[in-house]
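What follows is a structure written as structure tokens; I'll ask about it next.
For this depiction, one protein chain was excluded, whereas all remaining protein chains were kept in their positions.
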Amino acid sequence: MELDYDFMVTDFPTVLAGLPKTLILTFWSTLFALLIALIFGCVILSNAPAFKQLVVALNTFIKGVPLAVQLLFCYYAVPFVAKWLGSIGIYDFNPRHIPYFPAAVVAIACNFGAYITDVVVSSVKAVDRGQIESAQSVGMTGLQTALHVIVPQAVVISLPSMTNYFIWLLKGTSLASLINVTEMLITAQISAADGYQYLEAYIDAALIYWVVCAAIEFGSERLFKRVGFFLKPARA
Amino acid sequence: MTGHDTGETVVSLKGIRKSFSGNEILKGVDLEVRKGEVLSILGPSGSGKTTLLRCVNALERPDAGIVRVDGTTIDFSGKVPNKQILELRRKTAMVFQNYNLFKNKTVLDNVTQGLTVVRGVAKNEARERALKALSSVGMDGYEDRYPVQLSGGQQQRVSIARALAIRPDVILLDEPTSALDPELVSDVNDVITKVAGTGVTMILVTHEIRFARNVASRVVFVEQGNIIEEGTPEQVIDNPQSPRIKEFLSKMMAK
Partner (left out) sequence: MPSDLLTGVLPRILQYLPATLLYWIVPSVLALFLGTLLCVVRVGRHNILYWLCTVFISFFRGTPGIVQIYLVFFGLPKVFYLFGLDIDDWDPGVFFIIATALNLSCFICETLRGGYLGVDRGQIETGLSIGYNRVQNFIHVIAPQTLKVAVLNLKNLEIDVLKDTSVAYTIGAVEILGSAKAIISAQYGTGQLWILGLVAIIYFVLCSLIEVGFTLASHRMERYERRYA
């Protein structure tokens, strides 16, 4: 097949150099997505009347809009936001360096935050009610129960879903290439532009994504086996 | 019959009412438990005996009535501050039908949690008390295991050790052997009998009439939300006044 194999080999390090940028974008997006999910999750779990409905409605809307649309929205919104922040003195607005990276983080974090909220809520609800009653019977306050019993168990229960979404998020960062954010896919595209060897560059990028995602899946399976062993249901 | 009745009332329930979804389960129950007594609550399913037990440590909050454990009194007719509920729970310990050991903690941690986290006991003292309690239920050597690695009977014994280590004013047992395989039941019953012999105040809800007869110092029979008979095991189990109790007992003992 007519492929420039030499280029595939020489371009590989160039594409690989884009991986750290993808990982950084993934890291910040995950951090804020978790933050959003924890806050929204607590609101939903607390059953607070108006807030819960608001949060659920917001999440439902976000889940029904494609990430590409959300990214583009943030892309066009960011100059206004940056200008406004500059006018109130928080941010040094420079029209030549519009902060698209934070825009991407916001879009991705909101998108995945909506999905991860469901994981948070369902994990907490999955903690056996008897564990909570046990803690109460021993005299623990609500906070102590949450800290010593609910949170540790909910975190472990949530691991499989969380790693799944983490991998999705990492793959989703590739869409940031649509709004001029530096990450691995756009790095690959730029490297191929001269000689129009796009296919070779994309193959390189695909291989790197594949290896990274497979590694994360494998690693998380091992982690879950080590940490999640206590979750097997008790024999009667 | 075991138990050392010293006369002083440790637990007192007055006028306890509780409804679930419109059904009145407890219809104004009065009950007193004296220090050192082993009180067994018997009755058919749905009679309200478990609900009554769970009112003592406020896992079920009565709609009306007064609950007293040692010096802490709570009147449930008005609004009850959480602080009082906590105070009540810190004087009691419960052994659940489904053991409910903390899955994410070792056996030792399960027993010390109530001491270190809740009552601020120092770590080494808590560890010592926990090991003693585990030993008294025959679970030496299991400190570092996790509940998922134990059989049902073993988990239940740890559960009893957890209750003992706290040194509560009363231990509440909610059908402790109902979820166990038959061959494990006698081990747990032996432990309960041993604990009863040491003078700990206990309230035991159970289906096992023969066991209750042997271990209890006093028996009450609950039916449809009321206590219809009360007395020594000889009185209530061997010679019940009510014909319905006679019928119930003969059905249960026929197994």
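Per-chain residue numbering starts at 1, and chain names A and B are given in the order in which the chains are listed.
As a working rule, contacts are C-beta pairs under 8 Å (C-beta built on N, C-alpha and C of every residue); 3 or more make two chains touch, one makes a residue touch a chain.
Please read all numbers here as calculations on a predicted model, not as lab measurements.
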Contact set of the excluded chain (shown chains only): A
Which residue of A:Ala17, A:Leu54, A:Ala77 or A:Leu223 touches the chain not shown here: A:Ala77
Per the touch definition above, residue among A:Thr14, A:Thr141, A:Ser161 or A:Ser174 touching the missing chain: A:Ser174
Sites on chain A contacted by the missing partner chain, in the whole complex: 1-3, 61, 63-70, 72-73, 76-77, 167, 171-172, 174-175, 177-178, 185, 198-199, 202-203, 205-206, 209-211, 213-214, 217
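As a convention for this text, only the chains that are shown with their structure count from here on.
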Whole-Å gap separating chain A and chain B, where each centre is the average of the chain's CA atoms: 47
Contact set on chain A toward chain B in their complex: 128, 130-131, 133-141, 144, 148-149, 152-153, 156, 229-232, 234-236
Chain A-facing residues of chain B, complex: 57, 59, 82, 86, 89-90, 92-94, 96, 98-105, 113-114, 117-119, 146-148, 151-152, 155, 162, 166, 172, 179-181
